[in-house]
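All protein chains of the complex are present and in place, except for one that has been dropped.
Per-chain residue numbering starts at 1, and chain names A, B and C are given in the order in which the chains are listed.
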Amino acid sequence: MTMATMQQPPRIPETMKAWVLGNPDELRLVDKPVPRPGAAEVLVRIGATAVCGTDLEVISHGEPALIQGGMPFNRNFTPGHEYMGTVVRLGTGVDEFEVGERIAVEIHAGCGRCERCREGMYTACLNYGMNYDGHDKGHRANGFTTDGGFAEYAVNHVNTLVRVPAGMSDEEATLIVTAGTAMYGLDVLGGLIAGQSIVVTGPGPIGLMSIGVAKALGASPVILVGTGQDGRRLDIGRALGADEILTAGRDDVIAAVRRITGGRGVHYVQECSGAPDALNQAARMVSRGGRICLAAFPQEPVQVDVARLVRNNIYVFGIRGEGRSATRRAAALMAQKRFPARLLHTHSFPLAQVPTAIRYARERVEDAIKVVVRM
Amino acid sequence: MTMATMQQPPRIPETMKAWVLGNPDELRLVDKPVPRPGAAEVLVRIGATAVCGTDLEVISHGEPALIQGGMPFNRNFTPGHEYMGTVVRLGTGVDEFEVGERIAVEIHAGCGRCERCREGMYTACLNYGMNYDGHDKGHRANGFTTDGGFAEYAVNHVNTLVRVPAGMSDEEATLIVTAGTAMYGLDVLGGLIAGQSIVVTGPGPIGLMSIGVAKALGASPVILVGTGQDGRRLDIGRALGADEILTAGRDDVIAAVRRITGGRGVHYVQECSGAPDALNQAARMVSRGGRICLAAFPQEPVQVDVARLVRNNIYVFGIRGEGRSATRRAAALMAQKRFPARLLHTHSFPLAQVPTAIRYARERVEDAIKVVVRM
Amino acid sequence: MTMATMQQPPRIPETMKAWVLGNPDELRLVDKPVPRPGAAEVLVRIGATAVCGTDLEVISHGEPALIQGGMPFNRNFTPGHEYMGTVVRLGTGVDEFEVGERIAVEIHAGCGRCERCREGMYTACLNYGMNYDGHDKGHRANGFTTDGGFAEYAVNHVNTLVRVPAGMSDEEATLIVTAGTAMYGLDVLGGLIAGQSIVVTGPGPIGLMSIGVAKALGASPVILVGTGQDGRRLDIGRALGADEILTAGRDDVIAAVRRITGGRGVHYVQECSGAPDALNQAARMVSRGGRICLAAFPQEPVQVDVARLVRNNIYVFGIRGEGRSATRRAAALMAQKRFPARLLHTHSFPLAQVPTAIRYARERVEDAIKVVVRM
Partner (left out) sequence: MTMATMQQPPRIPETMKAWVLGNPDELRLVDKPVPRPGAAEVLVRIGATAVCGTDLEVISHGEPALIQGGMPFNRNFTPGHEYMGTVVRLGTGVDEFEVGERIAVEIHAGCGRCERCREGMYTACLNYGMNYDGHDKGHRANGFTTDGGFAEYAVNHVNTLVRVPAGMSDEEATLIVTAGTAMYGLDVLGGLIAGQSIVVTGPGPIGLMSIGVAKALGASPVILVGTGQDGRRLDIGRALGADEILTAGRDDVIAAVRRITGGRGVHYVQECSGAPDALNQAARMVSRGGRICLAAFPQEPVQVDVARLVRNNIYVFGIRGEGRSATRRAAALMAQKRFPARLLHTHSFPLAQVPTAIRYARERVEDAIKVVVRM
């Protein structure tokens, strides 16, 4: 920090390069004014932005269904929500951070005044998306309802910032928010998982980070369930700490989980696949009184055996994003090098090639997992 | 208590009348030995036993699916789980109760040694049904896995007993465990419901008791949702404290709930209908970050909009029965006459007429709600 | 609300009467500018302000010890934190309330950005008192660190407002925040108190409101402990729902509590007396594993039997004020007329007579309990 403040403060230009949404699936690289931080905000010069599955959804369909009537496509909006960078300017009243500090961001800043925010559930802010014109309640969801990270600069509320330790690469730092979502899932499941068994279904980035975080917290055994297409991802899951790897289609997954746990089923399932039958499968993997966190979902309604949930006293927690300051807890584990998050990073592209980066992520080109855009 | 102990201790016969299961849907009235209480148990002379919807299921299909392979029909088993009576004999080591005290019972006594019991979730006991021969882990579920209340006497673990206050009728006392289930649902929803809004769906006995308990705890508004067939039950819901009554089919229930809550949706839904679309409806009634307790369920898998649960950070709690000592809390409210539970009681029959009592409950003869068998 | 908005909007003057602190114990009535509400704030025309024991402390010693170096006495500061009134002007972005609505206020608005606020514990805001000059983090504690209620107008953050139901007097409405503090204490104690036993020590306003709230929530038995000087207050405690009244000095209080609870001790103690030995007494009243909430305290360090706390697995919760939205829950119970809070109100004085009102409260003149200043 001392060194940072001794640095010549960086010159901040008037305009910047940024990708903006046009019509669905239409992204353009434009020049936009560099935004100015307000009270409790900072300006971040972005270093790296990872492509997330939800970005693809936002780019194709707009902000997912939380705002009445949805979000318009033609408002010069910049997507991208998994980013990190350097604080380059402070808004009024900010002394939590200094110019020159490297930070990663979490997505949501709540309004601070609805019932959910007042109880700490700011990812379920009741004023989600209320940040327009005369209706600004202060809610921010970077890259969803407010400008995000496929740009050179972004403004962020101090609540969304977490320090990046020296020695962590920019690419790895973009995974902090991913690990934060994994940690939030474990948090709603109870948090005290040392010595307890968990299944993670779906070896996407959140699933893989769930493996790393669960293992770091002492869960045992940690079981990862993937498919035949997930070869490389399953290997990374092993490296991140999975004790057992099961392949749906090839293994009888339910039977295997029962066998590994002496017939009882696991304490927890963290569902990160979004597969249509995932909730039913999870309900057959947990023990009576067990808990399931849904961090992913199928787009369409699916058949669910509700009777099994009730008869077995199962709790199901839907989560969205990275609440309860879980990102800071996850960042602490990464700073302590508890698991090799960097393994998820497979490709980098410059800012000018965002469409290519997105194509790599969407189509899993060259077995891509985490594709990062460097500024 | 003083008076009770001054009474001549009641003479306990060697045999008793009891209804027992034969083949599915076959009930016979037989003479059976009066059971003897073991350590931590008492013998109860039953005063009244209410017919519950689950009794009908047990009588037709056996114990619901929790025991591997199900429960045999031919073992002279006595159903009935909502009962009250008088303590007439103490097992060894019992000083929590005295001979002569009137008590109601909750259904479950956990094994006390599995992980669930050790954390207080004894209704999700991992040794559910393990009470046979060399495999007795101590679990008891009256009328489900161990002999129940359609008989003159029953043995009960002290953990299942709750005192009945003087002045409460036997019939009302059979509703204590029903209220306990309602209370347990509110407990898993968070418990601190004063000033918070709740919808109860389904005006069966558990739903109606949920109205009474929620109102007693200060929830506001309390909204009851029923159907066109529920006329009398909805009136009773009003008497128990419902601020608003909605009729599915006639009202646009979702829109009405939104209107009543200023567009936000309610804090909690307690689902007691078991209707196929109930979970989806509930998810559209709660606010973002809201909670749904499922106390009933459809027998078959149903279409569920899982995406809505995840996107809105909704938590779903399946419960079975009356855990976490909720029955004692509910009994306390009834002792304080906080709501007129007795309104649910519509019919009484003597022990000899159990089949008639069951028919009244099953077919809602004469608009029956709670049908009670008197000994 | 409809009628309110049809009213001619009230004319708001440029200046107002307000009491301000000079040197310790020096209060002056001055003309001050009417403040203007900022974003997320409203202007309140005050209707009534109750005198609280903490006001006396603030007036004599300044803001209690939370701000490094304390608060200066010479800054034209207006004390008073238990007030109610009418919304007369909205700041930008406010649509939660309308002009014309009657509201009561809770004391604290957190900064919304520290760790405590982000987890919902805004009464323990880590930026407490940070509301000056370049250091404004947004924290507000009415009458402690920002101007309070002994004035004609005050500005309030929307988070601090709770609606006053039609039919509740202004005087009773000033007790909403008192009941909110009582409710917060019960909340940290666990909240699910129906059927559980509680001792409240100290029949001051918070203690008496604790009786009312605990009884409303179904606690049983509810035991009030006072002293020989508390005659009238104990009678009011009885009217508010105390099942048992004990008088320290006359009764052997510990023995009596043990007797009432069959030797076990109570589940909870809510300590509202601030007596030097209160914590030790409480520890001897609770059962093993019981919980004690400290809502009052002796000014000087006292002898504490820490060994008893540890050996008996007792939890002690210090609280300050009315966090976790408890005020709204308490207001809901009062709107439902669950207990006669109005009994606490004993005297009213006009704004010009604040010093007399304070003297009545401080010296318990004419057995004063709650002394209210009317505007």
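One rule holds for everything that comes next: a contact is a pair of C-beta atoms (placed from the backbone, for glycine too) under 8 Å apart; a residue touches a chain by one contact, two chains touch by 3 or more.
Here the structure is a predicted model, which is why all the values come from computation and not from measurement.
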{"item": "Option from A:Leu56, A:Ala332 or A:Val365 whose C-beta touches the chain left out", "value": "A:Ala332"}
{"item": "Contact partner of the left-out chain, one of C:Val253, C:Ile314, C:Val354 or C:Ile369", "value": "C:Ile314"}
{"item": "Candidate in contact with the missing chain, chosen from A:Pro24, A:Gly191 or A:Pro350", "value": "A:Gly191"}
{"item": "Chain A residues that touch the omitted chain in the full complex", "value": "183, 187, 191-192, 194-196, 216-218, 220, 328-333, 335-336, 338"}
{"item": "Interface residues of chain C (partner: the chain not displayed)", "value": "64-66, 115-116, 121, 123-126, 128, 188, 264, 279-280, 287-289, 294-307, 309-320, 323"}
{"item": "Chain B, residues in touch with the chain not shown (by the definition above)", "value": "40, 92-93, 95-96, 112-113, 115, 117-120, 122, 134-138, 157-159, 324-325"}
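Definition applied: only the chains that are shown with their structure count from here on.
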{"item": "Set of chain A residues in contact with two or more other chains", "value": "115"}
